[in-house]
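Only one protein chain is missing from this complex, and each of the others stays in its spot.
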Amino acid sequence: MVKANTVLKSTMLCAAIGLGLMSAPSFSKEVVKIGFVGPLTGGTSSIGLGGRNSADLAVRLRNADPKSKYTYQLVTQDDECRPNVGVQVATKLAADKSIIAGVTHFCSAVAMGTAPVFARFGLPVIVWGAVLPEITYGNDFKEVHRVNGTMINQSEVAAKFMMQQGYKKWAIIHDTTDYGKGHNKYFSEFLKKDGGQILGTFGVTADQQDFTTELTKIRELKPDVIYFGGLTPLGVRIRTQMEKLGIKAQFEGTSGIKSDAYIQGVGEKLAEGSLSFLEGAPWEKLPGGLAFTGQYRLQKYSEPPEAYGPFAYAAANLIMDAVEKVGPDRKKVRDVLNQTKNVDTLVGKVTFDERRQNIVPLVTKYVVEDGKWAIWEDSSYATGKRKLSGQ
Amino acid sequence: MNSKTSLKKPATIVLFVTAIVITIYMWLFLHAESQLAVAGLIVVALIATIAGKKLGTMQHIEQAAASRPGLARIWAILGVLALTAAFYDSHFILLMMGGVLLYSTACMGLTLQFGFSGVANFAGAAFFGIGSYTAAVLATHTGLPQLVNIALSGLVAAILGSVLILPVLRTRGHYAALVTIAFGILFKTFIEVNDVLGGPQGLQVPSMEIFGYQFNEGFTLFGLDVSFYVSYVLLSLVICACAFVLLRALERSWVGLSMDVVRTDETAASTFGLHIKRWKVIAFTMGNLFAGIAGSVYGMMVGFIAPNNFTFSDSLLLLSITILGGLGNPIGLIPAALIVLILPEKFQFIQEYRVLLYAALVIAILLFRPDGLLPRKTRLFFSKGAA
Partner (left out) sequence: MSLIGQYVFNGLMLGVIYAMVAVGFTLFFGVLDVIKFSHGDTLMVGAFAGLTASVGMMALDISSPWLRLIAVVITAVGVTGLLGALIAKFLILPLHKAPPLNTLLATLMLGTVMREAVRLFYPDGSNSQPFPSLLPSGSVELGDLSLRADNVILLLSGIAIIAGVHFLITKTRLGMAIRAVAQDGETARLMGINFEAVVLLTFAIGSAMAALAGVMNGLYYNEINFNVGLLLGVIGFAAAILGGLGNIYGAIIGGFLFAGLQVLGSATLPALIPNIPSAYKDVFAFAVVIMLMAWKPTGLIAEKSSERV
């Protein structure tokens, strides 16, 4: 009798311990999927890959953090910088119920096309590189946020800066996607306000090869500056063909050409002195910037983060913070993101206004010096040791 | 199972069993997530096909289908309906199914043009695109009901096609080829530079609606949230089925006969009094009608169209499906469309190599098996065997 009791008691004890062990916090956390979309192939692939690597870095660092409640998985899709492909992969991501949120798009044309898709399926996304204002201001989709600035600030600074340098006459080339048209619209507005003169505006298709027609006309007009609103592949062609036709004007671009691919494509000699502008403080000067580059290098990615990598990193972290707070639920994450105010990220403090757009007051000017993009203030051009064309 | 080798097996049972087997296979295939599962299923399919050929099962199935065509079609439709019900809330799978059905419809148009009358159309995607853009513009700017828009889109595509082909009909095939190629490029460039039609940015296409019921809102059935794509799949199924029936009827009729003669030997046909130009125009126009209608529904389903959807490569993709399926054989189109459209989605790693693979496949087929996967049978005027 006593033996039976002992046996019974010890069995129950074992069972209790066993159950206790089983209900102890398991070592495998729930997996939460986050989507990433960017141009991984095509002319802007270097920026897309940089963004993807940065988002991936954010996910890895978060997974290595023992305090995080979930294990994150990055699901990558390539939008090829084409609206129709973008809509297809966006539908794929958004229709997949296991994906909670997305870090989306560098190409503005694509982001414009996919915003309704994300809204339709209720997938909250943060844009990491597209600068067209209409992406957040042109609609009222609560799902779409943006962590980088818009081209409004960029164009304003672009116009004012060049006027200060003493230039008076411009010719504008822009691509006919919403991105290029947006740049044209805002830049022309600000330039006219500042007193600059626009001699001619030329729209070109995003994959145009031959610019002899436009550049020949521009040569007749004799502008001081050629402003180009568009992406790297076109920028490379225009700059090269400018040289072939003997046009000596200064080349001023936008964030679209701030990539190493531009310098490689044009060649160091021709790229020298090209200008571009980027929203946000240069991450080199940000407190977390050095740590970011350090971690990035540790992972040994084959591509550099490029201009918008830090934004993708910040966007991924914002999403993961929201998931940590409210769990993997699309609607709850969306609401948390809508309320973002003064959150510290790699790119500075992020506040989403009532249209879920991050208000980024600062724009940085870049100039190509000796085969690299250098911050204007740090360059020899600012000190006057080197001069831009026509000065 | 010796019953399979005897001809006494009633056609109904053969068709029934085939339908069930194929439906279950498709369900497994569409459901499969891991590469391994997909690879396994493909191997199974290949083995089944080869075994089927050797054992003569394929022949029985074909005979059964030939003798009871109505039944075969009903089973096919039921199979698709079953799959739709099984995937009622998987958005992406339904989207793919709809895509397969609509692309098959467009390819039926191409089959009509190329397979029946020998008119080359290298701008299939352009006519598809004309359908989409027409539907988008009509839906956004006019208050016409969507059903009318679909019909109008088809008509616009058909009329544009007939205008295009008229001048080159007297000449040899490659002149028609050039005109269609030029037209395809012209269409894409035209849409791209034309801001009214959205330009490179593309257009949002309003959702389909019938008598006030908006397709884009999902609906609930028996308390389950059904994906809104279900409505589109059903609509696509109706369109595809109609196109198929039409094509078959055409083939059987004297219209189809005339087209066959025109394709085989123009000179002989004209000596027999057949009006070559007329038949070619009719074939071309009807084919584009199919493509236009398919395009309009596709635009509404995806909700967004851009000029990059309708490039020359897309026309070549449509042609690949048509050739793979067996020129002139509409039944072969569905497996061909499945292979071309769904396989890359499942086999992610071939996604990048997709175009390369299909182009190479078409070359192989043209070299070694020009009749395609399911070659079209020679016309039987008096069918033997089947009652």
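Labels for the chains are A and B, by order of writing; each one numbers its residues from 1.
Convention: contacts are C-beta pairs under 8 Å (C-beta built on N, C-alpha and C of every residue); 3 or more make two chains touch, one makes a residue touch a chain.
Just so it is clear, the model here is predicted, and its values are computed rather than measured.
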Given B:Gln35, B:Ser253 or B:Ser313, the correct residue touching the omitted chain is B:Ser313
With respect to the chain omitted from the figure, which of B:Ala64, B:Val168 or B:Val281 is a touching residue? B:Val168
Which parts of chain A face the unshown chain closely enough to count as touching? 41-43, 45, 176, 201-205, 207-210, 212-214, 216-217, 220, 233, 236-237, 240-241, 244-246, 261, 264-267
Can you list where chain B touches the absent chain? 114, 118, 120, 122, 164, 166-168, 170-175, 177-179, 181-183, 185-186, 189-190, 192-193, 267, 312-313, 316, 319-320, 323, 352-353, 355-356, 359-360, 362-363, 366-367, 370
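By definition in this document, only the chains that are shown with their structure count from here on.
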Here the gap between chain A and chain B, centre to centre from mean Cα coordinates and rounded to Å, is 39
For chain B, which residues count as touching chain A in their complex? 90-92, 95, 192-193, 195, 199-202, 204, 216, 302-306, 308-309
In their complex, what parts of chain A are in touch with chain B? 82-85, 87-88, 91-92, 95-96, 109, 112-113, 116-117, 120-121, 176-178, 205-206
